[in-house]
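Pasting in a structure now, in structure tokens, and then I'll have a few things to ask.
Missing here: one protein chain of the complex. Every other protein chain is in place.
Chain IDs A, B and C follow the sequence of writing; residue 1 opens each chain.
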Amino acid sequence: MPELTYREAVRDALGKALREDDSVFIMGEDIAEMGGSMAVTQGLLDEFGPTRVRNTPISEMAIVGSGIGAAIQGMRPIVEIMYEDFLTISMEQLVNQAAKHRTMSGGQISVPLTIRTQGGAGWSPGAQHAQQLEAWFVHVPGLKVVFASTPEDARGLLWSAIYDDNPTVFFEHRTLYSIKGEVSDELQPIPLGKARIHREGSDVTVVATGRLVHESLQAAEEAEKDGISVEVVDPRTLLPLDEQTIVESVKKTARCVTAHEAVTRGGFGAELAAVIQHAAFDWLDAPIERVGAAFAPLAFAPGMEQWAVPHADDVLEAIRRTVARG
Amino acid sequence: MPELTYREAVRDALGKALREDDSVFIMGEDIAEMGGSMAVTQGLLDEFGPTRVRNTPISEMAIVGSGIGAAIQGMRPIVEIMYEDFLTISMEQLVNQAAKHRTMSGGQISVPLTIRTQGGAGWSPGAQHAQQLEAWFVHVPGLKVVFASTPEDARGLLWSAIYDDNPTVFFEHRTLYSIKGEVSDELQPIPLGKARIHREGSDVTVVATGRLVHESLQAAEEAEKDGISVEVVDPRTLLPLDEQTIVESVKKTARCVTAHEAVTRGGFGAELAAVIQHAAFDWLDAPIERVGAAFAPLAFAPGMEQWAVPHADDVLEAIRRTVARG
Amino acid sequence: MATVEERAESGGRGVSEAMLRGFFREMLLIRRFEEKVEDRFRAGELPGFLHVAIGQEATATGVCAALAREDVIASTHRAHGHAIAKGTPVERIMAELYGKVEGCSKGYGGSMHLYDVEVGNLGANAVVGGGLPGIVGAALAFKMRGEKRVAVAFFGDGATNTGTFHESMNLAQLWTVPAIFVLENNGWAESTPASQQLPLPVEELGKRAAAYGMKLIEADGQDVEAVYLATLAAREHALAGKGPVLLHLRTHRLTGHFVGDPQVYRDKDELKEERETKDPIRLLGARLEIGEDEFSTIDGELTAEVEAAVEFAKAGTDPKPEDALKYVYA
Partner (left out) sequence: MATVEERAESGGRGVSEAMLRGFFREMLLIRRFEEKVEDRFRAGELPGFLHVAIGQEATATGVCAALAREDVIASTHRAHGHAIAKGTPVERIMAELYGKVEGCSKGYGGSMHLYDVEVGNLGANAVVGGGLPGIVGAALAFKMRGEKRVAVAFFGDGATNTGTFHESMNLAQLWTVPAIFVLENNGWAESTPASQQLPLPVEELGKRAAAYGMKLIEADGQDVEAVYLATLAAREHALAGKGPVLLHLRTHRLTGHFVGDPQVYRDKDELKEERETKDPIRLLGARLEIGEDEFSTIDGELTAEVEAAVEFAKAGTDPKPEDALKYVYA
């Protein structure tokens, strides 16, 4: 099987869609000549030209909003919001327009729009370039929400997002762009709403997203050395959520840790915990532990930054805490 | 004790602050001559004049943003966002600026800004005028979040929000403006971060916010008839959260229902459930039940609207479900 | 309504008397419809937030008459006139206001979310400025596919103060898409007069086009013929690939902001005078010399049509409560 970086995997899905389908186009700030702030769209301008690979002004409301309008007219736009912190500027269009047109029109309209964005700590970007905001969108009926953690997932899920007839917010994590992973020869669409079990185990289930999937896998290796068998599940699609796979896993292990990079308070882990404690109440042998960032705007200095966001050792500690319970 | 409506209680706090303190001013759309879309600020223009009671253009980013700037310069602005759905337009200023200035500056700056807003279902406002978005802000370090459910709380909490040196989002619920309640003779500040036990009980704790406090009290009355003793707790301040009062209540009753009008998925009830299952794991006799709106943009037709958002009977059902457990 | 082709035949850019009479009829239909809405609201029959456009009928009728069926519009909270003029039958609009399955948004939208995609109404919007960027995207799609269609956004003077307005105008001009931005300038944003919300004198709001180098066309919004001709010109400009147009129409809101608004903020004499001198239907009636008898006949027909719409709406089907979940996802 070939290997791709996460960055290449995203690019691969974009390129294939652009190649095969005239209704697809991409737009965003600096995605053309420069290939995007994270070099994801490099080369696409040369292949597809400036009509379908469009640099935009710094206008996050209009980027998302014009994507909505084009989508309603039968296009499949993929827009890029350079940093997910700037989703704060397009919330109105995303939440009040994209997510609601279909219901408000009584089903006359659908909005097959994909919004790609990226974020996360690492490299000391400071408080305004590092947030993880996926939890907000899980609270918005009408949207779908994806957070890919591996090259294969990124490629297959992005494809499904593009061809889903609903507006989908697609989160990438900055520090994953360079990771490599095996991918199938041909792009394999991965259905939205299916979790992935990365690693089977019998003592604890860790439900992790984004960068924390990798940290959790590392923690699982460590725990193994202590004889703790850890199952790692990545929901991949946060909305709709594959409750079944997650709950079954917890019923098997009887213990659960949730892990994401976003701040813990009000994060996606809260939703997971609420679902799991409800569905697996009689199976749980310990409270669900949540791992997430400290509750603070991300400080710049690397020491504070790295302290604030969770790593493998934080997941490991949580695993140990839950196992230590009676 | 005198009685005030919730509307009058909010106005009372605004009027007193404007009267006693030159650094206080209020601004927002149509808050002057018209007295606000919900008639909350009626009369304030006449008493305090157009310099301190300022109509603004339809510019939600600039309303919040200029509030931030004035706050940093030592004023205590209270800005109104007419419907909380329009907070989506000011998210950037709220989340990236107001919430973060203090940390990013290493403590040089504080932002004593209050953002009042209102929302909720009732009166068939449709999908863009009815959202309950408080959960988003609970996920934002640097903000405080208040949701008042009674006249006394509205008045005392608003006062504390105005005099808190942090940016505070203050949620009001549209259908509560006309309810009456006893208030103390003089305005009594209510500290942020203290929950209120509305009703003591021993079998189930209902943790409710906003309109659902009243629905839950009604449900508790009903449950009483079946011999179920219900404790109703209103956190009032969602951030910071009075975990202690809530958890102690659940430890006492061993059962818990959370209730809010926002959609359940990703709502504040998820955070409550996550906290409670963790802190009271060994005390809980049943899974925590969550009550919230159906997962859909709010439909217009009154029948669908009222079906989608929770009422006393939904809380009652949840109470019964949790009691029915082993 | 006449199609673009018929209109073209009726003498190029000229407006025949027959066409003006058609406009008169439609404007009066809008007026009677909205008066009925006010009436049924007072009777307690209509849920939701309602905004009528009494006094602004000429902008809806004049603009939409100049559009082809395949052109699309985005409307505002003040939406009834736009919806009627773009071609949705009044009974389907009325049914929507009553929250019925027969409504143009199947009861999901209400007055602030009237949709009718078949006739090119992409929806009214309850967020001021909310519909503008979508129109840029629709126009972009038309341009990319080489379709000869325009996309039209209606909005008020208050909306020109939103960031969305700025970003949408800017992007539309940068990409020279076939969009028309129809500014219905009534000088009020709810209770806030122009002087409290616009740094420019209200009559000069068209200057905002220059910030983007955008073509500006202005017309008297109370004169339906002027609006119609201006829109034809705007459409021609856009379809010729010359880029978008700001179509600035000065108009007058002869009622409250919302149905039930006591307008405490408004000078009563001024309003009275405006009602007497600025009513676009009266003005057109005078010009066409429509006499009392003729008027009575037309009015009777339209009143009956609106009455029938109410009957249709009331006899409509209430959606099943649990159908609230029906259209969340495609």
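Operating definition for what follows: a contact is a pair of C-beta atoms (placed from the backbone, for glycine too) under 8 Å apart; a residue touches a chain by one contact, two chains touch by 3 or more.
Worth saying up front: this structure is predicted, and the values here are computed from it rather than measured.
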Among the chains included here, which ones are touched by the excluded chain in the whole complex?
-> A, B, C
The one of C:Gly110, C:Gly163 or C:Gly221 in touch with the missing chain is C:Gly163
Pick out the residues on chain B that sit against the missing chain.
-> 25, 51, 56-57, 59, 61-62, 64-75, 77, 92-93, 96-97, 101-110, 112, 141-142, 144, 164-166
Where chain C meets the chain that is not shown, the residues are 161-167, 170, 173-174, 196-200, 204, 207-208, 210-214
Where chain A meets the left-out chain, the residues are 29-30, 32-34, 37, 55-61, 85-86, 89, 123-129, 294-308
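Throughout what follows, only the chains that are shown with their structure count from here on.
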Whole-Å gap separating chain B and chain C, where each centre is the average of the chain's CA atoms = 36
Among the residues of chain A, pick out those that touch two or more other chains and give their numbers.
-> 92, 96, 103-104, 141-142
Do you know which chain C residues sit against two or more other chains?
-> 105, 107-109, 113, 125, 127, 130, 163-164, 328
